[in-house]
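Note that one protein chain of the assembly has been removed; the remaining protein chains are unaltered in position.
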Amino acid sequence: MSLTSPAAQPAAASGSRRSHAGLLQAWLPKLVLAPSVAISLLFVYGFMLWTFILSLTNSRMLPSYEFVGFGQYARLMANDRWWVASTNLVLFGGLFVAICLVLGLLLAILLDQRIRQEGALRTVYLYPMALSFIVTGVVWKWLLNPGLGVQAMVRGWGFENFRFDWITDPDMAVYTLVIAAVWQASGFVMALFLAGLRGIDDSIVKAAQLDGASLPRIYWRVVIPCLRPVVFSAVMILSHIAIKSFDLVVALTGGGPGYASDLPATFMYAHAFTRAQIGLGSASAMLMLGGVLAILIPYLYSELRNRRHG
Amino acid sequence: MPTFKTSFKKTALALATSVTASLAFASAQAAEVEVLHWWTSGGEARAANVLKELMEAEGYGWEDFAVAGGGGETAMTVLKSRAMSGNPPSAAQIKGPEIQEWGELGLLGELDEVAAAEGWDELLPGTVAEVMRHDGQYVAVPVNVHRVNWLWANPEVLEAAGVEMPTTLDELFAAGEAIREAGFIPLAHGGQAWQDATVFESVLLATGGTAFYQQALVDLDPEALGGEQMVEALTTFKRLRELMDDDMSGRDWNIATSMVIEGSAGMQLMGDWAKGEFTAAGLTAGEDYLCAAAPGTQDAFTFNIDSLAMFRVEGEEREAQHALARLVLEPTFQEAFNLAKGSIPARPDLDMSEFDSCARQSLDDFQRTAEEGGLVPSMAHGMAVRADVQGAIFDVVTNYFNSRDMAAEEAARRMVNAAQAAL
Partner (left out) sequence: MADPIRRRTLGARLARAVLYTVLLLAALFYLLPLAVMLITSLKPLAEITPGTLLSLPREPTLAPWAKAWGEACTGMRCEGVGVYFFNSIAIVVPAVLVSTIVGALNGYALTKWRFKGSELLFALMLFGCFIPFQVVLLPMAQTLGWLGLSSSRAGLILVHVIFGIAFTTLFFRNFYVAVPTELVSAAKLDGAGFFRIFWRILLPVSAPIVVVTVIWQFTQIWNDFLFGVAFSAHDTQPVTVALNNLVNTSTGVREYNVDMAAAMIAALPTLIVYVLAGKYFVRGLTAGSVKG
């Protein structure tokens, strides 16, 4: 593949340096970027286009190219399960991002108070990010299962009326996904915020302290606004995790009870791969991408613009 | 498309003949088959190992490609990926109407030569043989016949509750109440879509009978799907929920079976693969555990046939593949595999003395229902309808079963939509 070309560049560069040095130097950055851009065009945009084309066909088990117009989209719109999955993504994604940001920021601020054993605590908060749900899925299933896990444990301690059976409740199952996802990613967000806090110039805080501002006020008015770029990075990473959440659903709820905790990623997978409806699956993938774009592009645009001016 | 397909087939045929010609030059090096399957549990794996040994005894290699998880869902994804990359395995565990879909894509290789030499037409029951053929040619070989409409029970629990093995749905509900009062979970179940559907189809068979089953779940007749009888089936199905425990969501079927084994639950409605679990736990049929047709379905047999479909391959691999197809129906393997799996052999001519009473009853019922017309394909196990329709029905069934407030009429209406939308 063209991947190796960056490494191959130096030789080419030194060979023609004398005659076309200036020209080459001007082109070199572009040449270095070229393979990645090509990969992106081919494997991200090309595949997206391919998926779009498939979404216009009646592809079943394997791709076919018999076009049916926007029929698959119409079927998707009439599909109850798709609506459940989409609503769940909004609910799950919104809660997940929000809770991770709040919890991450809170933990980062608390951890920034010259805590003993900060390193150990940080590692403890951070480690879930290292594990996939392929690894932790079984344990999470246990913990959330009322007969085996937390509920049974707390009842065992003598609280007979304690209830924690969300995973068996169609209305609550999606929140168990939020719990597990927050467990996995909030420590990472904490690390991002902690890094941000450490990067803030002490003199700003000191100046505010001299003005007699209280600690919460300093954080609210001075420190948190400085963390805006961190929030940007965190939201990018978190929304990427939320949209791609797949292992999580498969490992924890399998989309159930019924299909109450289905997400678009699992919907798409189920239809494209298990149910031999590649056309419908592709249509759902396109809508998923559309949704991502609708949220991300305005956000990216405003953030990148602000940053260039600021 | 059709023209393309036929020309595709012609090339395939040409290829096949040239391949047979080149077979003459087959070298001494052992040809290999790669088999994609999800027989991963202990008993199944040991049984599949018998096939491997049979292959090796004839000088062929066996490349095992087991992908566990989700009742073969993961394995199917892998298979599609392999097929897309133009590198399919020699054989894969594919069943029911899905064999037809792969056949339509022109990816399967025919086995007529082996079938003729071995006399499959006489050997295999008509229903079974029909599933294995695409366009009149054999493309797959059956491994076993599962019966789905079974009820399993722990005799000690039944005794403690003072009830007999129920034979009708009314008896089932009555027995369930008694078992609950005795302090056990009446019905062990796992809240996964396919398990919900497995129970549902047995209930539907009991309330509506085989003719209705055929109309609704095989022919997808909208009137049957949306009619009175469907509403009745759905209502009864939902009532069963009261016999199940609260912790069932997401539970694997074999965990549910182990609840019956341990005696924390009384009964389970599940196909005869559950027997593999009882056997693995060292229990004896008829003594330590009981089996009976699902209540109200004594005159019906919902079948689920595991099979290995053969992909179009060339040269030595094809030779090995044909040997595999032949050996699958070999009595040694059929016996070993089905003893472990809980099913009955795909060829009914075998000596059944090694098998337990449940398996013998299964074979009798299979032959009886085949004659009387109670033999129907299992919808829940992908034998009746294509994957998309099956999936859409699963959605309705599992959503209705788990919903607090959906009316049976609403579910029946959705069932009609499901069958149509997926077409």
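Going by the order they are written in, the chains are A and B; count residues from 1 in each one.
In this text, a contact is a pair of C-beta atoms (placed from the backbone, for glycine too) under 8 Å apart; a residue touches a chain by one contact, two chains touch by 3 or more.
Bear in mind the structure is a predicted one, so any value in this text is a computation, not a measurement.
Shown as candidates are A:68, A:91, A:126 or A:222; the residue that touches the absent chain is A:126. Screening A:82, A:219 or A:269 against the full complex identifies A:269 as the residue touching the chain left out. Residue A:230 is the one among A:230, A:249 or A:280 that touches the chain missing from this view. Panel shows subunit B; residues 37, 39-43, 45-46, 48-49, 52, 63-70, 74, 77-78, 80-82, 84-87, 252-255, 258, 276-277, 280-281 of it touch the chain omitted from the view.
Against the chain not displayed here, subunit A makes contact via residues 1, 3, 6-7, 9-10, 13, 17, 21, 25, 28-30, 32-33, 35-37, 39-41, 43-48, 50-51, 62-63, 107, 110-111, 113-116, 119, 121-132, 134-136, 138-140, 142-143, 147-149, 152-153, 155-156, 183, 187, 191-192, 194-196, 198-199, 229-230, 232-233, 236, 239-240, 243-244, 246-247, 265, 268-269, 272-273, 278, 282, 285, 288-289, 292, 296, 300, 304, 307.
The criterion applied here is as follows: only the chains that are shown with their structure count from here on.
Inter-chain centre distance (subunit A to subunit B, centres taken as mean C-alpha positions): 38 Å. Against subunit A, in their complex, subunit B makes its touches with residues 1, 70, 73, 76-77, 80, 83-84, 98, 101-102, 105, 191-193, 245-250, 386-388, 390-392, 395, 398-404, 414, 417, 421-422. Residues 60-64, 66, 75, 78-81, 141, 145-148, 165, 167-168, 170, 173, 250, 252-260, 269-271, 273-277, 280 of subunit A touch subunit B in their complex.
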